[in-house]
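One protein chain is absent from this view; the other protein chains keep their places.
Chain nomenclature is as follows: A, B, C, D, E, F and G, assigned in order of appearance, with residue numbering initiated at 1 for each chain independently.
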């Protein structure tokens, strides 16, 4: 019957897209595995392991992660226009990946990893398989969540200048985010959460400042202004 | 038949109230948008931007917000007696609006923005579309939630007299709220939360006091008492 | 101080609206109590008590119920424009009340109790405290739910003409409801239920028809039409 | 110190009440086990097993169930005044027990098992460990839930007089319940459910009546009325 | 009939227990109202109002609270053995009450209010309407939560000896609690919270100690011991 | 460190069992796929397709399903004693499989498919990879859920003897289940659900019986007794 | 202080410049999404009205009611679906799918319901997409309803068919109800096989349960008519029960 014919046709189509999805999921799972190892290395910064050493540990896995994303890109090139059909299958892995490489970048340079750089570092190419901007932004929010803990542990380890630097970075980042006209629920929620990171860092800064632990004085603060 | 006439009539009425609700919701969403922008400007006080500058930035949006509420009022004037039918559709936006203008008012004057003033500032007129008292009170509670953060950042920026002033304001506000015999669940809950703001401000005051950072001495305290 | 005056004022107003709500709730509870008693009387029609006797028993309670709604109306007249503020507190009681008086009305007259009549019978006046249309419609659906049971018990008691009359009424009612374009979830759900009432009554009609238990023939049917 | 003495004392008491609760729970679980077996025997009445045989089968388990409740009673006698402290731990088992023995009683006598009799049959004594009235009433509601099925199966087995008898019993029971001014949520809910049992029995009665399956005629009905 | 008699009887009993519950709830609500007022008075100790004055303000309300509990006791004496039937209706009010009178007792004497004393002060008598031990313990945990705030505000007001005294009391209390083997979730959670109170008080003690704000030395400490 | 060594060891072990699990899951998914096709064929019995034709359609898939379970068995033979470790990964598929082959068996023979036969038909061997008895029983419960619908549709198609036969089968099955002393939550719940199947079939039987649609009379019923 | 200055949004850091780009991107996509949502609401509401119109059917007004329903449906297609198509032009359909899927499902429901009532057959996805073609041939990529939305709409269709069947039985149109029953069973069986391979099938699984309930409701109604009708035969000796007794047709 015509019903049967139509449904048979559907079946073929769905099986096709199902197999694409499965291949993507397998790669996303591997990317996540690599991400976990990077994360485990990154945890060491809270124990004040020197950043170069942390970088060293993470390097191989970052390479692996990039390769997995690259292979997802290969698959998607075969299905033009369907990027967002399968987006849900690697989305959260991408966000995690962004948060990790952005944190590492910040540790090394003190700067924010920009979208285009993140895209390049993850082996995604802007044409068919670019890094979705919302994924990038959510990843940055996750990175921000790590900062309060980092600041606390740095101060405990005797680095009293850290809160001021982090507070400056986070304040700028928060201000930049505020330029966005957010509607998307998850991103808005994550951004709203950034406020708590900011508050916590402000509190830590307050704690070291009120105890006079910051070497610099008001003069140094003025210098900073000039930065 | 008369039954048919009746049901035909019902059809029209049901469709009518549905469309009123939709128009109100759209306006409430725009009011919320404006509120977000005001909030963004307000955040700058935590970075010690001079209050007049903050006010300047917020002005246009406050005007916009007032206009949106004004247009909701227009719609409600067409449906006399149905204020509370649609109340749920703009209630939480009103509470946010109150918290913002009350915070600005406090920054400028050090005083609590009174209900009648809030009503006027939001372009609501008491006759048909007044500001519900519970919405006003909840908004005030939200404002109180901002104060601990403000105090922490002011102290960090070197304003050691701020905790004392805020503590006095908050203690008075808290005492005023205690005069109410609250039953309403949400309002009671929000008010109960105010206690934590008070505690935090007390702690900051303690921090500056014990470190002798307050210029004034017991004499000054006595003066304050006399305020 | 002026703050104190304001909060003192609030206290009065909050206590005022709190007590309004409490008085309404108390009255709604009493209305519901009366409704339960009417319902208990109405149950007797299923045991074939003559309708006038049932009416007699229900009368006092209907009077009581009307009075309770009347007193809610009195309270609301003191608070103009706040009908919908307290609507949730008597809504479901109103729906039950409509279903009861509509059933009684149908028992007496065989006709649908119109919205305006229901409003009047419940002691609500259209100006300030009218009967909400959705409440009316939901009440009518509840009434429809009682009809299959009524028909079954009437036939058991030997009244074989009852199914035809109920079937005609319910068919007309159902056709009228179909004129509405419903969005409301509860109302649509209740309306869907009416289809099953219709089918059950139609089955009973079929049962008596095939057994030739209806004395009359098509001629008699035409007479009935003229009723 | 006296504080230490006090807390040492607390420790003993807290451990004591914990162990009482555990012993009661174990007994309640055994009572429930016995109840399941009685229920299994009772199911046979739906297959038209003669009632005396059913009774015979159930007897031993009823004895067992009574004993378990008896042992709960023993425990409670050791903790005077704490009946309701542990009530939640055997409450639902008691309700089931009541429903079972009340159904058996009705099968044997056609009458409702009274509260005092139920209490006695369950080995509870009114003085320290009586049968809570709400538990009794909820149990009776559960019993009512069994009747529609019983009627359907009896008619299938050719007992066409059963619906009339059950309908009378259930109508009376329902009327008695209506005398109560129920507030308790669970009980009210269970009682509201009884309405559906009543409706179903009415429908079965309708089915046998319209098909003339009841041997008796209107005269017999009048006799019945006189019962 | 005997059924009617029985149900008539049930009606009376259900209405009886319903009204007992309502009376208890009303009294519990009044007790809670009084507790709120006591709490409001107690808040003044944080503003360094002399304790006798605070006591003075609280006195009347304590009397009122005791009376409400006393009247609950009266009701329960009419229903022997039903203490735990209605326990849920005043439980949380009792816990609050304990926390308040224990705090006041500590302010006056520096000692822990013992269970038997709390019972007596709340107008409960051990025979029929005693103070449940878990309620007492939870109340004591609530009291502990107030102490850090008290210490902070006392130091701000210049009472530098307060931290030492509170610290000693809280350390002893905590040690006593550790004697219990807790299973109860709520109680254990509350007890865990006490650790943070202890830590906060210890921090304040440290703050005053390193600044040499405590006049006395170890000798003075011994004197204090003798207090 | 020893911690690292130990965790490295754990990692190897877990990766091993993880890969076993993955292979099992893949096979279970294929078994479920086959089960779906069988189920789709079985749906045709509700449209009164002759049973041999239905069997014909299902055959190939049953073979496939058996093979998949067989390969799961192979894997488990490699991991002696860990049957229940991976049980959760094919459990629900097994239950579905049992329900399908048991339904087919019943359609063909009118008898219950016994445990040992089900085991054999599914290609499981009792020694290492037997059919768990609870899975078997749950599968049988699922089968029972299909029967009410089957009976309804058979009667609509004119087979008036079907309800009696199904009722007999289901009554026997239910009685057999009652011999079990169930504790397991899921099985108990599923079995409790069987009661509703039984009731529904009783109702259908009642419907055909009361209308005299069963060809046989009481005599035939007595013959059945002798079966 | 240091932080104050840098937090000032008027300052031009590279970060700010980057975020200005992100802001543009988000504004555009959000505006488009908002427009799609609005267009979708219109499609939904008006498709629902078509469905209600179909339910106004009765034994005697069939032609007329269906004619009206069809006209309404054409209006939905031309007025509202075309608007949706317009808003979506040139976008990745999958990106905004969440915004329009309820509308498309409701539209599928309405269109297939109309077709079934008129011809007794299932309106195919290809046929539906062909109808949409003219609305969008000006653009590079015309909106095509995807398989998933079509199947989800079909699942809802069975609920409406159940309501229709109950109504038809009340009107004495037993044959019609039986036709519906067969049709719904076929769809249910076919969908059974597709559910597990559908993209994100949690929603569909829920709908399958509701659908089975609908099937059972229709079957029970047919059963009820059947056994009731059976009592008619012995009385009149005729082979066929006279279902015209049923319903209000004889008032």
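Note that contacts are C-beta pairs under 8 Å (C-beta built on N, C-alpha and C of every residue); 3 or more make two chains touch, one makes a residue touch a chain.
Because the structure is a prediction, the values reported are computed rather than measured.
Contact with the chain not shown here comes from a single listed residue; of F:149, F:164 or F:190, that residue is F:164. Although one chain is not shown, part of chain A still touches it, namely residues 32-33, 36-37, 39-40, 43-44, 46-47, 149, 152-153, 155-156, 204, 207-208, 211, 213.
Contacts to the hidden chain, counted on chain F, fall at residues 1-4, 6-7, 10-11, 13-15, 17-18, 21, 81-85, 87-88, 112, 114-115, 133-134, 137, 164, 167-168, 171-184, 221-222, 224-225, 227.
Listed by residue number, the positions of chain E touching the unshown chain are 167-168, 171, 175, 178-183, 192, 195-196, 198-199, 202-203, 206-207, 209-212, 218, 221, 225.
We adopt the following convention: only the chains that are shown with their structure count from here on.
The rotation that brings the Cα trace of chain C onto that of chain D spans 95°, given to the nearest 5. Across D-F and F-G, it is F-G that has more C-beta pairs touching. As a whole-number value, the distance joining the C-alpha centres of chain D and chain E reads 43 Å.
Per-chain Cα centroids separate chain A from chain F by 48 Å.
Annotation for chain F: residues 211 touch two or more other chains.
Residue positions of chain G touching 2 or more other chains: 1, 3, 7-9, 193, 228, 231.
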